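For this view, one protein chain was removed and the others were kept in their places.
Up next, chain A:
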């Protein structure tokens, strides 16, 4: 029981500590990167339970701000191989368990 308790506590700690967005890979310019990251954070927090809506929101906002043909993938586990336009890729983790990949390819 103690173990599980500790485990829970650890998990809570982990959640608390790992709530920040962590950019894993990006080649966006500074300004764009910050904006995209903030957008991802907002979307993931708004639709905490529905990744699809979050992805849709991110895609639509990115389309509006940076031109069309954006693609967004949000999930807890996935693999991908994509072709993206240079300087238009953001791959980040968020909330300790989510991976968000945003890229542009027309």
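For this structure, a couple of remarks:
What we mean here is this: a contact is a pair of C-beta atoms (placed from the backbone, for glycine too) under 8 Å apart; a residue touches a chain by one contact, two chains touch by 3 or more; residues count from 1.
The rule is simple: contacts and distances are computed from a predicted model.
For the chain that is left out, the UniProt protein name among "Dynein axonemal intermediate chain 1", "Pc21g11920 protein", "Trafficking protein particle complex subunit" or "UDP-N-acetylglucosamine transferase subunit ALG13 homolog" is "Dynein axonemal intermediate chain 1". Touching residues on chain A toward the chain that is not drawn are 14, 17-18, 22, 24-25, 27, 75-86, 89, 91, 93, 96-99, 101, 103, 105-106.
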